[in-house]
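Here the complex is missing a single protein chain, while all its other protein chains stay put.
The block that comes next holds chain A.
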Amino acid sequence: RFSGIDFEIIIIDDGSPDGTQEVAQQLEKIYGSDKIVRQLFLFPSGTAYIHGMKYATGNFIVIMDADLSHHVRLHFIYCGKQKEGNFDIVSGTRYKGNGGVYGWDLKRKLISRGANFLTQVLLRPGASDLTGSFRLYRKEVLQKLMEKCVSKGYVFQMEMIVRARQLGFTVGEVPISFVDRVYGESKLGGNEIVSFLKGLLTLFATT
């Protein structure tokens, strides 16, 4: 789809045998290597972002999950929002406007809202949804945040926003619908909750 926005897609493959490489190769043949940039990166997933950034040539970077929990059409909405307020970061929120989820049972919704409430009280982050992973960043802002953030996993996502606010960057929000992983399993067990709490308390004590 050609909307006038100049873009490229960087695919970071962590070497797992899930067929990503073959598909990425074919995509590169179809769309050309100025539009699809492939990198093999055999390290834990959090640091893949840092590696990927070196190959980005644009002014803004969108980080998203490749398992289609996020709708690709949102890219245009994010760009629009960014222009609207000249934001440094645009983040998706499931909790405001007509944002929401699909396929979540009551228990999962309760845990999500409860955790978000706790996060709001403790961290006062100025953003309504911290654990989302679909965000648009100004390239320099992303680089600066990458230097400062130390956590892993989705606590890393939370830390990004908290540190961004600390550094005075502006964050715009767009309501998004989070459709439960179209491909892949979604995990929300006791372990996840414990690690979330640990991460939250760490952020509380260190930021």
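A few remarks follow.
To be clear about the criterion, contacts are C-beta pairs under 8 Å (C-beta built on N, C-alpha and C of every residue); 3 or more make two chains touch, one makes a residue touch a chain; residues count from 1.
Keep this in mind: contacts and distances are computed from a predicted model.
Looking at the choices "Interleukin-7 receptor subunit alpha", "Dolichol-phosphate mannosyltransferase subunit 3", "Eukaryotic translation initiation factor 3 subunit G" or "Epithelial sodium channel subunit gamma", the name in the UniProt record of the chain not drawn here is "Dolichol-phosphate mannosyltransferase subunit 3". In the complete assembly, the contact with the undisplayed chain comes from A:Leu167, out of A:Ile9, A:Val150 or A:Leu167. Annotation: of A:Gln120, A:Ser151 or A:Ser195, A:Gln120 touches the absent chain (contact as defined above).
Of the candidate positions A:Lys29, A:Lys83 or A:Lys198, contact with the hidden chain is made by A:Lys29.
The chain not displayed touches chain A at residues 19, 23, 26-27, 29-30, 68, 71-73, 88, 94-104, 106, 109-110, 112-114, 116-117, 120-124, 126-127, 165-173, 177-179, 182, 203-207.
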